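All protein chains but one are shown at their positions in the complex.
Our next item is subunit A:
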Amino acid sequence: MPLDQSYVGRSFPPTEPYLVGREKIREFARAIGAPEREYHDPEAARALGYADVIAPPTFPIIFTMASSHAQIVEDPALGVDYSRVVHGDQRFSYARPIVAGDALVCVNTVEDITSRGGHDFMTTRSDVTTEAGEPVVTVWAKLVQRGEEPA
């Protein structure tokens, strides 16, 4: 079953705020082996003008993947078979780094659905802002659903 094209352009309700913790940033930075002091040491981040430690560039994937999964990928009417899905493309456009203490809201949108060669391609966009509406980062993910094997 191809994906339901009527989802293109659909936006979902703003998520509950994701509260960015200092220890979560440190844990993520350790997991990717990133040594920059500004990811670990609040004083180093303050020297760059930030209120607390800042996050590495791919940190937003933690909550954009989880929330777009919950709101979009798991919507049964859309028709995603996650066992056939691979991650195609990923893009981030930053207004500023994420800082520990941020409470971030995602608005997830299905930007595009196409079919080609028996495969389905879906691009989702997550507009990430503070609760006050300050833009922080925009995140695009393209998922590829491989065609079903002939029976």
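Here, contacts are C-beta pairs under 8 Å (C-beta built on N, C-alpha and C of every residue); 3 or more make two chains touch, one makes a residue touch a chain; residues count from 1.
Simple rule for what comes next: contacts and distances are computed from a predicted model.
Participant: As a check of understanding, state which of "Methylamine utilization protein", "MaoC family dehydratase", "Dipeptide ABC transporter ATP-binding protein" or "Branched-chain amino acid transport protein (AzlD)" is the UniProt name of the chain not shown.
Facilitator: The chain we cannot see is, by its UniProt record, "MaoC family dehydratase".
Participant: Considering the whole complex rather than only what is displayed, give the residues of subunit A touching the chain that is not shown.
Facilitator: Touching the chain left out of view, subunit A contributes residues 27-28, 30-34, 36, 38-39, 48, 50, 54, 56-58, 61-62, 65-66, 83, 86-94, 96-97, 140.
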